[in-house]
Structures are given as C-alpha cells and as structure tokens.
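The complex appears here without one of its protein chains, the remainder shown in place.
Naming follows writing order (A and B), and every chain is counted from residue 1.
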Amino acid sequence: MSLTFKTLTGFAVAGAISLTAAAAFADIKVGFIGSTSSDTGLSTLRGAEIAIKELNAGGGVLGGQQITLVTADTSEDVTEGIKAYEYLAETEEVDFIISGSIDDVSLGWLPRMVEYQIPTLDTWTSYIGIIDNLVNDYENYKPYFMNIASDEALATLYIDFGKDVLADKMGWSSVVILQEDTAFGGAINGLVSEALAPNAGIEVVDTIVYDVTTVDFAPLFSRAQDSGADFIYLISSVNSQVVSSQYVKLQVPMGMTGVNVAALGQEFWEDTGGAAGGISTLSPVPSVGFTLDPISQAFVKTYQETYDTRPKFPHFNGFNAYHGLKQAFAAAAVAGEFNNTTWVDAMLEQDLKLDLEGQPWLRYAFWKPGEVEERTGRTYPHNARFDITAPYDEGSPSMVVIQWYEDGTNAVVYPEKYATGEFKVPSWVK
Amino acid sequence: MLQILIQGFLLSGLYALIAVGFTLIFSVGRVLNLAYGAYLMLGGYAFFYVSQTLGAPKLIGVLAAVALGALAGLLKHRLIVKPLKGEMVPVEIATLILAVVLQSGVILLFGDSTKILHSIIPGVWRVGSASVTFNILFATVVSWIVLIGLYLFIRRSHLGRAMQAVSMDQKGAAISGINPDRVNMITWAISGGLGALAGVFFASYTQLSPSMWVAPLIIAVAVVIVGGIGSIIGTLVVAHIIGFMEIISTTLIAAELRGVFTMLLIIIVLVVSPKGLFGREEIH
Partner (left out) sequence: MTGLMTWRHAVLWVLLAAGLLALPELVSKGTLRTAIFACYVGIFAMSWDFLSGRTGYISFGHPFLIGIGAYASAILSYRFGVPVAVSIPAAVVITIIGSTLFILPALRIRGSYFALVTLAFMELMYQLVQVIRPDLTGGTRGISGIETLTRGAVNGFYLAAALTFVIALVLWLLTRTRLGAAQSAIGMDEDAVTGSGLNTTKLKLATFMISAAVAGLGGAFYVHYLGSIAPRALFDINFVFTIIVAALIGGAGTIVGPLFGAFFLTFLLEYLRPWLPGAERYFVYGLVALLIYMYQPKGLFEIAAKLRAGLPGGGGLR
C-alpha cells in the first residue's frame, strides 16, 4: 500500500495549496443562502439581486462602494446549508447574509451564525423557536433578523378568521384537523385547537396526524368525513401538493382551509395542472391576490422585466428580501458598517411604512427586545413587526387568507381590509 | 369496513405494479436495481412533458413514458450491468449513484418544485364515505391486466420460459441454447417499461418531484423482501398485505405511523424468514 498512500497524500496537499488563492477583493459582499432551484429560494435571491442592482445604480453604499452578491446553494439540504454558511463566512468573507432557507436548514446553520456573528436576515422561515433563541440568549443571537411574522402570530390572526368567517359567515361549528407530522404542524395544531373553541366557538371533533410521505389520502379523507365535522382544517408545510390535489381529485364533500404552503405561489395553478380550485390557505403578506402598494408594485414590475423563468411572480419572501436588504444597508449607513453591535441597533430603528391610497398598508419594521405584543403578551425580538388586531395600522397583518377559485383565479378573502374576493367552498361541496 | 376494502384493493393494485418490475430484475438479473425508482420518475416526467406541457393525447404520453423507461433499462444494462459483469455489489452501488445523478438531472430540467399530473381519466365515484377516482380505478385495472399478462407471458411464451430458465440457472440456460445476455437485456427493458408505466400511475395519483424515486423504491423493496424474490403471485399477494396494512393503520390506528409498520414488517419477515414468504429464487 505504500506508494499509493504517499502519492495520495501529496496529491491532497498540493490540491489544497493551489486553491488557497483568495478570490478578488470586493467592496461590500452580500451572501445569499438558500436553494437556487426552488421557487422559494429564487424569490429571495432575486429580491436581493434587484435591491442590490438599485443600490449600486444609485451610487453605491457606505461611501460609494459597490455591492457584489455571492450565492451559496443549499439544495434545501441541512448539511449543505451548514457548508454554505461556512463558505460565505470564511471563503468569501461576506459582510451580510440574506437567507431564503426553510426551517431545518436555518436551524442547521444557526450555530454558525452565532459563531461568526455575521448580520443575517431570514426571509422565509417563520419558526417561532428561532425567535425564542433571541428571547433566551440575546447576546449570542442578536445579529439575526427575521422579516416574516413568526408562525405563532400567523395562527393567532387565523383564529379571528375562524370566528369572523368560518363560524359567523359559513355557520360552521365543528372541525377536523388534518395535520402533517412536522414540528411546524404540531405547533400550529396546538395553537389552533386550543384557541378555536373558546374564541370562535368551533369544536375540534377529531385530529388526524399523518406521515409526511403519505401518498394516499383517500382513507384520511374518509376518516374526516366520518367524524361528522363541518370542515377540514389542513396544516401542511412540506408536501402540500399531494393532499390538495387529492382533495380536488377525490372531490371530498366538505370544505377545507388552513395552511397549505404549496398554494402560496402563483405557479400553484400550473403545478397542480388546474386541480387546485377551492383550495384556500393562510399566507404571509404580500400574498398572491394581494393588492400592492406603489413601491412593491414597482418592484414586481422590475422583477417581471428582469426574469422570465419561474417563479414569474415573487413569493412573499421576495418582497421581504427586496425591502429587507435595503433596510440592512440603510442601517449599515447609520452604523458605518455591518457588525453585531451598532448595526443591530440601527436595524432595529428601520421602519418602512408603505401606504396605499392614504391608508397604512404594509410595514417593514422589527420588534425590539423587551417590547411586548399586547394580544399574545409576549416579546418577539427581531421578528417582523406584525399586527394581529384590526385595523392593522401598527404593522403588517401577520397573515391573510387567500382563496383559489375553480377558474384559476385567486383573491385575498380575509381580513376585510385587504379582501379582494369572497371565501367560497368548492362547487362539489353541498 | 367497505371503505377499507375498496381503498385497500386500489392501493395494493398500484403497489403490485410498482414492485413487479423490480422483482423481475432481481430474479432474472440477480441484482438489486437501486435506480428502479428512477424509472418511475422518468416515466412520470415523460408523461408530464408529453401530455401536459406539449399537450399531446394521454395515450401518446403513456407510450412515450413506457418507451423511455424501456430505453433507460436497455441503456442501464448496456452501460452499467454488462461492464460490471452483472456482479451484485458493484451493480447495486452503480445504480445507487445513477439514481442520484438522475435526480439532479431532473432538477436541472424541471426545477425541484412539485408538480401534479392531471387525472388520466377524470371523475369520481362515491361509495359510502369512500371516494374512488376513476384514475386510481383505471390504474388498478391496468395493473391487474399487466400482472396477469406478465404471468402468462412468463409461463407460456418462448421468451418467458427463457427468462425462467435464466433466473434458475444462468449457465444451464446457456448450455441449452439460450443466450442469457440477450434474455437479460430484454428483461431490463421490460422492467424499465413496467417501472415507467407504474410511474405514470403513481405520479398521477400522488405527485411529481425529483425525490419521488425513493418512496416507490422502498415499496418495491418491501414487497420483494416480504414476498421473496421471483414470485409474481407472491408480489401480488404481498402488495395486498402491505397496501391493506397501510390503509388499516392509517384509518384505524395512527396515520403518522404508516411507514413504521411497513419497516417493522420488513424487518420481522427478514429475521424470521430471510427468503420471504414465497421465496424461491427463480421467477415463477
């Protein structure tokens, strides 16, 4: 074995040395971490690209420096996510990281963020557990910001929808919960099933938890029908297409609403081959069917002029990336640089109020440490500043409910202020 | 009860179709084709592209899928199995690598977002609280026809008997004038075509995604382990055991433990009777 051994050692060392030559030095580097082949990841990436193009065109940042964007693909794989974060931090030495990662990928690289202390903005994951990290260990986690309302806030506003629409308007009084077996599903299920009955008067008659890889929903829908409930509350964040398309293909004779992550993008109709009519879901803002303010509208226009591959319309996290990246640089202008002290303070002061026809419409700001949200009675440090109480003037609503109709159109159906259409059950439901 | 029976038969029929191509190769070629799930993926995506993107008639889509699957089987035999001399371990490893390569290939071509196929035959039939789509009913009927046809083909036709002979004893078959290489090649093609056909039905029932090759592979593995290799009847019976177990556990026990029961069954059967419940090595 002797010589091979030596040859290989030499080969490895020589290879390693030749590749140490550092990349060309750039003025300011922004790193993107996320999947470059998913609609989710691409939305964040493109939102960041447009914001950077605009900032560079406007004379650069921090004294006229140009921004370069470095992409680190995760393929939505947890380990690749960790490697990607390390690559951005140590090989590329970026100043700021924008993330379009899904839950477990973000949780995977989070210890690296704690280690490197690089200012990082998450635009897709809404996991309250990450915000809890900031609550419990602020000093270590404070470079982290999440500019989407956390899942707990989503669920809280959803309860209002249950009361205002499902109970009062539709006259429904019982529900069967159909929950995908994920941590997200468990958390939402807990919140919804505890709060629906006391607040909206809707009784949970059965809860069906199913395995993520379930391929056959026929027995589950049968069980849901046998429960005698008025409607199904679906909680699905991973494999939503299968359950929604089978709901339509099987023409399950009861209404179904809830959380259906697949239905969040404009491509949902195309992806399901039109088998999507009647599906409704809560969505972070700005969702599909959402009336946009002029600034966000202008962003969409640029987006559609720049990219002609999918997603043809940015998902909510594309908006978060676009506005959030600009805010991060505005904060850097105040602090003079990106760091884990003054930049964090400046970022917390960022407040972008977007009005539509004279009334508050969307807001990009963050909860400060110690600031208590009145309705839930807890703090949300560095989470997007959401508002879960009508008329939603203090922040963006944490969610809206969107509806896909059987003709392929979609609309926001709740809250009233943002509604562009009506909540409807599919035509086959009597 | 009726609902469990109906749904059990429908799902099991589909599972049998998924598993049969896998067991065929295991029996005749004596290798585990870990890229078997990729046939289903290729078939599903081919059908999606031809019928849904290009808008060709569905039958053309199905034919295109089967042709692509058969071609993939041929190529796999020519480029991987033959150069590796059909040795068990290298072929298993090479097919595993191939499956991962194909997965990234699909991501490159179609992106990694999930896609849903139109029903091949739209419509629903209601029996009690069970809804039966014409789509799955059609899939099950086709699956039975294919399985019976395959059974007769292997029993009655000249080529089928040659396959039987090769699966029993490669050298013996060669002595009696059969070209085992040719029989192997044809078996790979048939297996690929069957896999792709199963893929069209599986995908029209569930979804298209670049990682969709894993689930059917596990189903095929489970059926083959529990049934023992080589037995078409065994495949059919065990597909029903697994299908019914899934339906019963999701309906009556706990839906989140669906996969756990299948894995436990595999492990118990392997430990108690390593050759499976119907195990012989040759196809029969």
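One rule holds for everything that comes next: a contact is a pair of C-beta atoms (placed from the backbone, for glycine too) under 8 Å apart; a residue touches a chain by one contact, two chains touch by 3 or more.
These numbers come from a predicted model, not from an experiment.
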What shown chains does the left-out chain touch? A, B
Of B:Val89, B:Val127 or B:Leu252, which residue touches the hidden chain? B:Val89
Contacting the left-out chain: of A:Leu62, A:Val78 or A:Ala330, that is A:Val78
Could you list which residues of subunit B touch the chain missing from the display? 26, 31-32, 79-80, 83-84, 88-90, 92-94, 96-98, 100-101, 103-105, 107-108, 112, 214, 218, 221-222, 224-225, 256-257, 259-260, 263-264, 266-267, 270-271, 274
Sites on subunit A contacted by the missing partner chain, in the whole complex: 1-9, 12-13, 15-17, 19-20, 22-23, 36-37, 71-73, 75, 77-79, 82-83, 86-87, 90-92, 103-104, 107-112, 114-115, 127, 129, 133, 181-184, 186, 211-212, 238
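In the analysis below, only the chains that are shown with their structure count from here on.
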Inter-chain centre distance, subunit A versus subunit B - centres from mean C-alpha coordinates, in Å: 37
Which bits of subunit A are touching subunit B when the two form their complex? 35, 37-39, 75-76, 181, 208-211, 213-216, 218-223, 225-226, 239, 241-242, 245-246, 249-252, 262, 267, 271-275, 310
Note which residues of subunit B are touching subunit A in the complex, please. 3-4, 7, 10-11, 52, 107, 111-119, 122, 124, 129-133, 135-136, 202, 205-207, 215, 246-247, 250-251, 254-259
